[in-house]
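Note that one protein chain of the assembly has been removed; the remaining protein chains are unaltered in position.
Note that the chains take the letters A, B, C and D in the order they are written out, and that residue 1 is the start of every chain.
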Amino acid sequence: QTYVAGIEPSFPPWASVKRGEYVGIAPDAVRAIAKQQGFDVKFKSMSFSSLIPALKAGKIDILVTGLTVTPERAKQIDFTVPWWETKLDVLVPADSDTNMITALCCGSNVGVQTGTTNYEWLKDNVVGQDVDLSIHTYDTDTTALQDLLIGRLDATFLDDDTARAFVGDNPERIRIAGQIAPHPAQVYALGIAKNDDDTLLKTLNMGVVELYESGDWAKIIHKYMPDAAVGKVPTEMPADVPSYETPIAGLGS
Amino acid sequence: MNAFFVFAWENLPALLDGLQYTVIIWIVAVAFGFVLGLLLAVGRVYGNTPLRWLAIGYIELIRGTPLLAQMFIVYFGLPEVGLVLSPLVAAMVAIGLNTAAYQAEYFRGGIRAIRSGQMAAARAIGMTRGQAIRSIILPQALRIALPQWSNEVILELKYTSVAFAISVPELMGQAKMIGANTFLYFQIFVVAALIYLVLVTLVTAVLDQVEKRYALRH
Amino acid sequence: MIVETLWLNLPYLLEGAGVTVLLAVALLAIGIVVGLALALAQVYGRLGLPLLATLVERLFRGIPAIVLLFLFYYGISIFYDIGAFPAAALALGLRSAAYQSQIFRGAILSIPSGQMAAARAIGMSGAMAVASIILPQAFRQAIGPWGNEALSELKDTSLAYTIGVVELMRQASYLVSDNYGHTLAFYGAAAFVYLLLSLAATLALTQLDRRLAVPGFDTR
Amino acid sequence: MPNLPLMRVERLCKRYGDKTVLHDVSFTLGQGEVKGVIGPSGAGKSTLARCLNGLEAIDGGEIWLDDIRFGDRHTKLDALRARIGFVFQDFNLFTHLTVARNVTIGLTKVKKMARAEAEAIVRRELARVGLEDKLDAYPAELSGGQQQRASIARALAMEPELMIFDEPTSALDPESVGGVLRVMRELVREGMTMVVVSHEMAFIEAVADDVLFMVDGGIHEEGPAEQIFQHPQGERTREFIQGLSHAEPDNVRDAR
Partner (left out) sequence: MPNLPLMRVERLCKRYGDKTVLHDVSFTLGQGEVKGVIGPSGAGKSTLARCLNGLEAIDGGEIWLDDIRFGDRHTKLDALRARIGFVFQDFNLFTHLTVARNVTIGLTKVKKMARAEAEAIVRRELARVGLEDKLDAYPAELSGGQQQRASIARALAMEPELMIFDEPTSALDPESVGGVLRVMRELVREGMTMVVVSHEMAFIEAVADDVLFMVDGGIHEEGPAEQIFQHPQGERTREFIQGLSHAEPDNVRDAR
């Protein structure tokens, strides 16, 4: 059995391309799961906006990237059990005295990548609360960060892991001003097409848990994020996601 | 199908918000490109050698590189020399500079199609070269270039979507945001496409009228 | 360091450039054939044909490329398992055809009507006259605007990544996302490759323009 | 001289929209006959010439070439036109082809002749019009008179049974006119059947067997050249023939 994994490899450390190879936590983990569960996996790169139609058209079988689970998205696709929980970091220029509070008020210009749950969080929790803040939305994190360095932005919001990677590369230019733990929790998972036949969902759910239990999951995480604390898998499951209703496919109770 | 219309209706306001940016960038950029394009075309045809090569260099450099790269240079590169433009202005400038090169080539084609007697006749009644170019050559060149120039105008309408890369929430960007939220990418793109289609149809209708009104009678 | 990264990744950029060229050639070829057919239908067609051609032209000029790509990739997939590359070539090719039809239409209309009359007068059929008298002259008129279109399309091949055709621009953006902070360097490198390709194309078109040059017409 | 009628025109009518441009035009053209067509501007001479070659669809009446009727469903107009040479007022040489190719293209494309064979004919026809040294020139490199002679050669190469000339000299400067008329005169001598629309009255008078004088889309008078020019019957014909010299004799210098 060969499954095609759709990947948008511009999201390190979860998915990227190095010398023509798909690397990152998500593809490494899926390769390991495939080996364990006895199926083959082939990767296919395409833009994020195309992944969903591709899944529905059967061009790909699995979405492999740092894919955040939301109830809204769960209406269109099924998610495997979540394997990572991420926080929201506020990044500011290294030489600025902006802190968590001033980043979110007082005429501050804040950048965030569109379509991310970070953006949703900002919209839901800050906008309309009568704070003096303008949100600028970006196609990619990198452009937002570039604008932070130029000074068009006072702060950017992004996933903790990505933020750490960026700061790791440029410690003298950017620093993390603080962290937000959104509620409901932001968790990553793999995505697959909604399907009456839940064989693939079962296999992947089982694979995710077994990978964690075998200890290989921690190895993969540490390969890309040496200092990260590895949480329990599955992590907290957001409410209103159909595929998380018990019994969970492949995991029994 | 019904669900589609509900979805489209719900998200229409956001798309129309984006449409405002699209239209304003498009109008300013096309107008800016028109003026610069005319100058480039005239420089390339009638200019002295340095001016001609300057125009050729500009046209080939711009046509040879992607708009996205040009936009990044305007947006992220200019601040290096102390010029920080807002995203909207940067988008207008970048797209304007870009379309100018293409428009210049269409105008040049128009100028080349004019019989040399027109210039001679203008000079013969005492016009300077500048006056002749302005009152005799360009009005005709523009009319000749119009059908092909309309390609550029329409193409540019859709190129405004590149502005999303530098955080201008234009029509296509709004559609992408909605798509990312709902994962109904295809549906929202279709709604956006319909808006573009309406716009393009309007623009083409106007240009058709202009073409008919100003057609050169040979 | 950045130079080294660039050097190490050159093969991938070049591989991307190869895909870009291939796709550009394929889509322009489709564009010429279909665009010419649309233009001929618009100028010489009978009955509903001009209207139909205009409709097709408006549609393909009006709908954003990304939607065309979706329609041709996922839409055709319902009946036939089409690959991303052919789908992209088809979608972008037909879009280009719409633009090219305007270029060819303008060029055909610029040929004096006496040329057609003279061709018919020596017994040529309409099709023969179009093929051997009108089009060769129209092509010359079309070269300039066609160059504009070709260069636009060369860079618009990057749209094909939407459905997974990994070309030059995408290879560059892989590098950008994997080497944060060097946006301009990598896109700059890609832009340079595009520039070389465009200059080669412009040069080829200029040569063609010279080859087709006929005394009595401005060749500059 | 006229013997077998090569072409027969009967009650020919032609309209553009509401406007009737030709009405009830009838005449016959014998083998070897030279028919001159004259008349004021707008009379319909060019339209008639174009109809005779099937370049315009007709709205009424009949045109026969031998026993083939124009416009019949099974009549191949393309094939008919190949049997009729047409020379335009403004030459209409194919601008993108050399003179030689202008002449061969009908042979190779329409008559499907081999290139080598066609080239022999080209040399013969271009020599006949005095352009044997212009084989590789492009139309724009020729003077008007040379262009017109090349376009005559193009028509002749198809070995037409009938040549139609629509004001072949009126776009030419006076000195180039001579060369073209000389070639036409040569054709007359060889016995070519011809329809000549022209304002060169002296020429028409000299070469035409029969002259049609057209006014307002109809034939006002038809007759032997001598009759039309020396003893015109119709009122309009007389006026036209007399009004032809522009250089009015009054010497304006004296009036200053």
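Basically, a residue touches a chain if its C-beta (ideal position, glycine included) is under 8 Å from a C-beta of that chain, and two chains touch if they have at least 3 such contacts.
Remember, it's a predicted structure, so these values are computed and weren't measured experimentally.
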{"item": "Chains still shown that are in contact with the chain withheld from the display", "value": "B, D"}
{"item": "Selected residue (touches chain absent from view) among D:Leu65, D:Val188, D:Ile228 or D:Ile241", "value": "D:Val188"}
{"item": "Candidates B:Val35, B:Leu83, B:Val198 or B:Leu216 - the one touching the absent chain", "value": "B:Leu216"}
{"item": "Contact with the hidden chain (one of B:Leu16, B:Val35 or B:Ala124)", "value": "B:Ala124"}
{"item": "Listed residues D:Asn53, D:Thr95, D:Ser151 or D:Ser176, member touching the removed chain", "value": "D:Ser176"}
{"item": "Residues of chain B (touch criterion as defined above) contacting the omitted chain", "value": "115, 117-118, 120-128, 131, 135-136, 139-140, 143, 214, 216-218"}
{"item": "Touch residues of chain D, complete complex, unshown partner", "value": "1, 40-41, 143, 167, 170-171, 173-178, 181, 185, 188-189, 191, 199-203, 205-207, 209, 244-248, 250-253, 255-256"}
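As a working rule, only the chains that are shown with their structure count from here on.
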{"item": "Intersection of the contact lists for chain A and chain D", "value": "C"}
{"item": "Label of the chain whose CA centroid is most distant from the centroid of chain D", "value": "A"}
{"item": "Most central chain, judged by mean C-alpha position against the global CA mean", "value": "C"}
{"item": "Distance from the mean Cα position of chain C to that of chain A, given in whole angstrom", "value": "38"}
{"item": "Euclidean distance of C-alpha centroids - chain B vs chain D, Å", "value": "51"}
{"item": "Rounded Å distance, chain B centre to chain C centre (Cα mean)", "value": "18"}
{"item": "Sequence positions of chain B contacting 2 or more other chains", "value": "76, 186, 189"}
{"item": "Junction residues of chain C, two or more chains touched", "value": "66, 70, 74, 183"}
{"item": "Pairs of chains found to touch, sorted by chain label", "value": "A-B, A-C, B-C, C-D"}
